[in-house]
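Have a look at the structure below before the remarks.
One protein chain is absent from this view; the other protein chains keep their places.
Lettered A, B and C in written order, each chain numbered from 1.
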Amino acid sequence: MCPFGTISSFSFSLLIISPLIYLLARFDRRWASAFLALASGLGLYKLATMYGEWGLPSQSFEIIPNVTISFTNSPIQWYFAFIGLGIMLTIFLFEISWLSKSRTPSAHIFFEAVILASLPGFFMAGDLMTLYIFFELMSWAAFFIVSQASEKSEKAARTFIAMNTTGAMALLYVLFLLYTRFSTLNIEELRTLLPSAGAGFNLIIFALFVFSGLIKAGSFPLHTWLRKTHGNAPDSFSAVLSGYLIKYGSFVVAVTTVIFPSLLLFSNAPHFMGLPLPNYILAVLGGVSIIVGTLMAIKQQDAKMLIAYSSVSHAGYIVMALAMVSSYSVAGGLLHVLVHALAAAGMFLSMAAVKYRTGTTNMSELGGLVDRMPVTFATYLISIISTAGIPPMVGFVSKWLIYQSTITGGFIFLSFAAFFGSIGSFLYVFRPLATVFFGQRPKRLENVREVPFIMQLPMIIISALTVIFGVLPSIALKPIAEAERYYGIKPVSFSFSEIRGALGSWNSVLVFFVFMLGFIMAAVIFYLARKSVRVGLLENYTAGEIPREIINSPELYHYAHNFYRPVERLYEHHPSLEDFYETALGENLKKFGVFLKTLFYNHRLDWYLYVSILTILFLWWLL
Amino acid sequence: MNLYTFTSLLLIAIGVYGLLSQRHLFKMLVSLSVLELGVNILLVSIGYSKDGVAPILTPPEQIINPVDPLPQALVLTAIVIGVGTTALMSAIIVKIYKRTGTLDLSSNRGEDE
Amino acid sequence: MKKLLALIISLALFIFLFQLVMETPSKLLSERVSSRYVQKNVLSSGEAEETSANLVTSVVLSYRGLDTLGEVTVLFAAATGVAFFMKNVKERLNFLFSSFIVQTGARVVSPLLVTLGIYIFIHGHLTPGGGFQGGTTIAITTLLLYVAGGLVERKRTVFRTLEGLSGSVYVLIGLMGLAVGGAFLYNFLPLGKIGELFSSGIVPVIYVLIGIKVGSELSNLVLHTTGGDNS
Partner (left out) sequence: MNPTFMIAIPLLTAFLLFVLPKRRWLNTLFITLVALFTSVYSIAGLFNIEKSMSFGMGGWPTPFGINLVVDNLSAFFVMVTQLSFLLTIFALFGWYRAERYSGALMMTFLAAVNGMILTGDLFNLFVFMEIASVSLFALLNLRESSGSLKATFNYMVLNALASSVYLIGIALVYRATGTLNMADLSQKWGVISEASATTVFLMLLTPLLLKAEIFPLNLWAPRIYGRSSAGITTLLAGMVAPAGFYAMIRLFSLLSSSGTTQNSLLILAVLTMVIGEVVALTRKSLREMLGFSSVAGMGVLLMAALSNAMEGALFHLFNLALAKVVMFLSVELLTAGGRDDLESLKGTYKRNPAMAFVFASGAFSVAGLPLFAGFRSKLIILSDMMKAEHYIITAVFIFASIVEFFYYTRAVQHIFSSNEEIAGGRQCSHPLSTLVLLAAAIFIIFTGIYPESVMALAEKAQMALTDVGAYVASVLGGM
């Protein structure tokens, strides 16, 4: 049997040879990375051939009595897996060269091999146990990759693993709840069985699923691990984390709302604006996530943490869209998965490229890299245009679809959140652009060069895809419509160049050419009528006088420093969920542990005697 | 319930009282011995029968109304085990004294915390 | 305060145990397992199967022989443990006050004591007493000699070897029983008649071994508790 014959054997053979990959990486890390790129390419090819063969049963085997590991192929799963493998492919290409900056390249590549193996296993899972196992594998591998980066990242990784394990365990609990009820974990079978259960039972199932999904997706109110983890992870891995690993959560949300027919399950529950209350609450949480992510992103000083919060906001979009379960919203949500995967990968990769050359991502230490690193700049630019939802890029299309569903549904708050996020993202994504790539270049960055071609290549691919899907979203909408049809939702209607929405239609090709025209005109004007003079960094601010503190810490006078201070002041004293979880749960649990220790174990023998004898007596007396 | 059983229970209670109230390691050991003694007497008293004779056969006649030999055998074992434990405990107490210079339970000397 | 609490707890324990003993029914002796021991018809074949006159001995060594092996092992482990703890203790207890009279007296009494001990464990299956009691008597001799001025100081190695040897022979006899009779500690020697010195098969042999073992173990215990092992 061909080792890459099916998706399951792809996963398992990768897992089995992952120690060999470790050894290969010890020998030469570039070969290991290239090998994994090739493997993901093969996986992509295999997936491509599987398109259309939905519901194909695959081999399964028992893991504990009566519980099996099995795989299946349905449009949504195919869609998620395909994007995932694609992102992994670009990352591995990037890492062929990037790994020289890693402190522990062999371990890094080993754990990434585990992640690559877990990816199709997770998304193509035929039952919930498979889902759980591959999720645990992923978080475990990611935990080790994240903790390798720096001193700070160890703590970040612990936050990550604590929250993700909580999510996974919630999933495990719900899984056994379902299993005791229906004696099956097969997703397809549960889909048909769930409506027969009571609403209360379904509500518990829904709540636990959502809990676990929101943690993994990094969506409000369980988003708190994202900032630290993304900010401190190894640079190229941040792209995987944000570009793909948080989509594991989106997938769980998709399973909860779309694959399990949530509208049908809660048809007897109270409705709010035509949406069952559980779905509505989930959508509102998504909306809040958009707002919180946006507001927090504005505050960040570090470009990677900024993008991390933008991920929170985008996870919010996806959750909100999937929770509404309408034709446009599901299409928008699923398309947004693609959008954010590409955009986050693009942004993080370009930041990784910047760090590869300059050694920092702190915005106030950077500047003026546009003519030193043009490809990186272009990637970042295209990614943020897509992120902000500006027309010629694919980001607009997904947001446009989501707007349609919020507006036609009459959800005022959700519409507000969606627009707020869109406008807010102008504010924050612009900032790294302005500070890292524009402005004055500090002296020490004079000799920065563009990254090697092998690192440029994945960035070029991602940018190209962002543009291509922007011009022709119909390519991506094809599997999405297939998925909607498969799960009984009215598919969006579209043609090669046009999407027909409820509030008008969108001819992407036409728009693209109009924008191109405008762009060319602007470029012509820019190059013909350029009148700029170069000045040194400090001259602007000090009028010739140079106080001591400026010499000591010029970055304080960098214009990126406290860039949005006036805006931040509006919500300076906001309550922080991040602190809340850390103290309320983490620290208090530890305090509780210390308390228990002092209560029971810190004493002398006489105390132990008292406790033991009293317990024995108490038991005798009680029984 | 006969006198032996009663006494044994009393000894057990005294042993427990000593164990709980004393802070001197050796006194605790002694209390423990008292407790063990009580338990042993309880065991023997199980085999007691009124006007019973020692369970030793003197052929050719069969003995009439002997006391139960099994608890006696058990007690023999229990006593020896008690001796062993006590010896080991006293050795440890000696060692503790050698290391910390005190036999008071409430002293924290020698604690490496 | 603490003593009061201790008093209350132990009182509660007493009352509780008292109640418990009152509540638990008591089986008549004739319905217990031991009644068959007394009648010596455990095998229910009618013939006398176990010929120790001392019923306690027959329980200890024959019916519940494994317990006794365990018991000897506990003592062995305890003695070894004490030796283990004391092996690095350099200082020794000294009995400087032992006078000439004490020493001579000890020398005179000790052979008698040893003889008494040997008598006790040899007749263990006939009369009250046995290996443990005999062994203890022998150990007392050691203690006496020790107190009288360290007369047995150099005998440690002998005791230790004796201890190991008798223990090994005990287990080997048990294994021999397994080989001959198909059960560990099976009584494979001729049983003889109740009440005679040479009766009840391996029982006296084992009691002799136990006597030696317990004697040497307790002696070792005495010697080790008073000071470390220099060898």
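Here is the rule we use: a contact is a pair of C-beta atoms (placed from the backbone, for glycine too) under 8 Å apart; a residue touches a chain by one contact, two chains touch by 3 or more.
What you see is a predicted model; the values in this text were computed from it and never measured.
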Of the chains you can see, which ones touch the chain that is left out? A, B, C
So that we can see where the missing chain sits, which residues of chain B does it touch? 12, 15, 19, 25, 28, 32, 35-36, 39, 42-43, 46, 70-71, 74, 77-78, 81, 84-85, 88-89, 92-93, 95-96, 99-100, 109-113
Could I get the residues of chain C that touch the absent chain, sorted low to high? 17, 20-21, 23-27, 31-34, 36-37, 42-43, 62-67, 69-71, 73-74, 76-78, 80-81, 83-85, 87, 160-161, 163-168, 170-172, 174-175, 177-178, 181-187
Hey, which chain A residues sit against the chain that's not shown? 15, 63-65, 67, 103-104, 107, 133-134, 136-137, 140, 143-144, 147-148, 150-151, 154, 157-158, 161-162, 165-166, 169-170, 172-173, 176-177, 179-180, 589-590, 592-594, 596-597, 600-601, 603, 605, 607-609, 611-613, 615-616, 619-620, 622-623
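The definition used in the following text is that only the chains that are shown with their structure count from here on.
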Pair joined by more contacting C-beta pairs (A-B or B-C): B-C
Whole-Å gap between the CA centroids of chain A and chain C: 74
So, in whole Å, the Cα centroid of chain A is separated from that of chain B by 68
Touching two or more other chains - residue numbers and ranges from chain B: 16, 20
Mind pulling the chain A residues that touch 2 or more other chains? 610, 613
In the complex of these two chains, what residues of chain C are touching chain B? 2-3, 5-7, 9-11, 13-14, 17-18, 21-22, 29, 32-34, 37-39, 53-56, 58-60, 64, 67-68, 70-72, 74-75, 77-79, 81-82, 85-86, 89, 126-128, 132, 193-195, 214, 221, 224-225
Using the touch definition up top, name the residues of chain A that touch chain C in the complex. 610, 613-614, 617, 620-621
Residue numbers on chain B that touch chain C, as the complex places them: 1, 5-6, 9-10, 12-14, 16-17, 20-21, 47, 49, 54-59, 62-63, 66-70, 72-74, 76-77, 80-81, 83-85, 87-88, 90-92, 94-95, 98
